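Okay, so here's the structure we're looking at.
With one protein chain held back, the other chains of the complex are shown just where they sit.
All chains are identified by letter, namely A and B, in their written order; residue positions are counted from 1 within each chain.
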Amino acid sequence: MNRPLMLVQIGLAMAVGLATMVLFPLVAPLYGVINATLYTSMAIFALSLALLWGFAGILCFGQSAFFGLGAYAYAIAAINFGDTTIACAFAILVPVLFAAALGYFLFYGRLSDVYLGVITLTVTLILFKLINSTGGDSWRIGKARIGGFNGIPDTPPLRVPFGGEILSPTQLFVFAIICLVVVYTFCKWLALTRFGRAIAAVRENEVRAELLGYNAKRLKLAIFCISAGLAGLAGLLFANTVFVSPTIFGLSMAAQVLIWVIVGGLGTFVGPVVASIVLQMVAVYFGKLGWIDPNIVLGALLIAFVVFVPSGLLPTATRIAGILKNRAGSRGRAGQALPGEVGERQVS
Amino acid sequence: MSAPILRAQGVAVHFGGVKALDGVDLSVDRGELRCLIGPNGAGKTTFFRCLTGVLKPTLGTIVFRDESIGGWERHEIARAGIGIKTQVPSLFDGLSVEENLWLSLRKVAEERRRQELILEVLDRIGIADLRKLILGRMAHGQRQLVELAMVVASSPELVLLDEPAAGMTDAEVERLARVILDLNSNHTVVVVEHDMQFIRMIANIVTVFHQGRVLVEDHVESILHDDRVRAVYLGKKNVE
Partner (left out) sequence: MVLLQIASAIGNLALVCAGLAVIFGMMRVINLAHGEFIMLGGFAAVLSVHAGVNIWLAMLVVAPLTVAAVGLIVERLIMRRLYGRMVDTMLATWGVSLLLIGLTTTLFGNRVVGIAAPLGSFRIGGYSIGAYELVITLISIAIFVGGYLLLRWTPLGLVARATMQNREMAASLGIEPSRVYAVTFGIGAALSGLAGGLLAPLSGVVPTMGVAYVAKAFITVITGGASIIVGTATSSLLLGSISTLTTFLTTPVVGDVALLVSATIFLRLMPTGITGRIFRGAP
């Protein structure tokens, strides 16, 4: 609906992205750049869930399944084919196909939404267990050893397409930032397309949407697959910064991304990106302190937000700003809508 | 105005032991304006739910335009041309009136045409000034009107209206009657109502539901003087 605002937001995102990818490598040490690439991949991961949960209203507890599949698919395909461009395609396609199969089962089985969360979580844990038990030489896909809980340490790094050079850490960082900006723009754009609005309709009232002729199940399946593809892309970047191991299917990975989205705010895209970056820094900080377990911080944050700020930081901030502005401006215009109240989701 | 657009035969819905519908036979002609009445719990809403695919009938067949829609999905039925205003307004609460209408114009491909139609329909129903409001914050009567507007906008071949006049002021009821008559000029309409005044304004043939079956079907005036109908209503409560 609000096209100009969206263009401004996208422009801003591009500007910030451009500035970051040019300036940051100049001032930061190498490990800082590598870390930033990791954060960026996680931000994309957060966006994938922001799209699925925040925008489409489908709460998936096991988003890390798609992330992990993307990472593993990249590593295994890259080892087998030698060419990393094909591996990238695998990193996105494998999660999408997996999501299609799982989603078909979930959405066409008329399972209630609550079970969807539990089942997706279960699926992640199954993958965790399965991959953990693939230690030893007998477990391999083509040339790639899956390696059980040791993971795949010798993942080939990303190259320029068609047999080009290996990307340097800085180039990889630039690539990651470009991906992030593109994914963000994609999400914003998607929300405004007919498809996106139909998704919003299904989120608001599934039965009504169907009575108007929207195929709710297919729409949900489609957004589920899209979100899985984005998570796969995040996994691909992750596999290039940190080596893949089963912990990416673990519970804390699944919990983290959920926390980023809820802290950043449901229904927004910027919020989860910022939250993911800030919270990762916080986690690293507490990790360095050593005496406090990061799980304590994650847990406390999650509880605090669910209980006190359930709509997340960005919408809450917008609402407070709106209230203040209303106070300052025209007093007592009855029935005027405050931005960001319950039930309304603005997509920023 | 001859071939039936809708034909229900022996439609039954059982909830455990409760027989909400117990073999309904009903046929509606193309272009007709039909009223369904009946005491509370007679099964009118349940019947509408079967027609829209929200419930699958336990027994019986429903034929819409020569096709049996008994096992169809909700969206398939909607696409085939049945639209409904439900008894309890069911809308997209987080979205604005305008966006709600936009969503009901699924069939209209061109964006500009959609915007035109939105304004046109809102004007016709008389809620153009509510365009930007978020549905979740509106009063019940207004929500009723928005849902009506959505049905009108989506322009299905068969329009089902479940108690559209409930909670409306007299002026609004009169306006509603005009909208429905207008709608009927090129759509088949089936209306469930309790308000006899209102039914008199619009109806020709009335079907009376009782305990999950069709009790009688006749012209309005004959219905009003039918002893069986009186007995059914007086047994429950007085007709307004």
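Basically, contacts are C-beta pairs under 8 Å (C-beta built on N, C-alpha and C of every residue); 3 or more make two chains touch, one makes a residue touch a chain.
It should be emphasised that the depicted structure is a prediction, and the values quoted were computed from it without experimental measurement.
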Neighbouring displayed chains - absent chain, whole complex: A
Among A:Ile199, A:Cys225 or A:Ile262, the residue in touch with the chain that has been omitted: A:Ile262
Candidates A:Gly32, A:Pro294 or A:Gly322 - the one touching the absent chain: A:Pro294
Full-complex contact with the absent chain, from A:Ala100, A:Val207 or A:Leu251: A:Leu251
Residue, one of A:Ala75, A:Cys88 or A:Leu121, that touches the chain absent here: A:Leu121
Residues from chain A at the interface with the omitted partner, ascending: 59, 105, 109-112, 114-115, 117-119, 121-122, 125-126, 129-130, 132-133, 251-252, 255, 258, 262, 291-304, 306-307, 310
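Just so it is clear, only the chains that are shown with their structure count from here on.
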Whole-Å separation of chain centres (CA-atom averages), chain A against chain B: 43
Chain B-facing residues of chain A, complex: 1, 197-198, 200-201, 203-205, 207-216, 335, 337, 341-345
Chain B residues touching chain A - in the complex, by the definition given at the top: 52-54, 73-75, 78-79, 83-84, 86, 90-95, 99, 102-104, 106-107, 132-134, 136-137, 150, 154
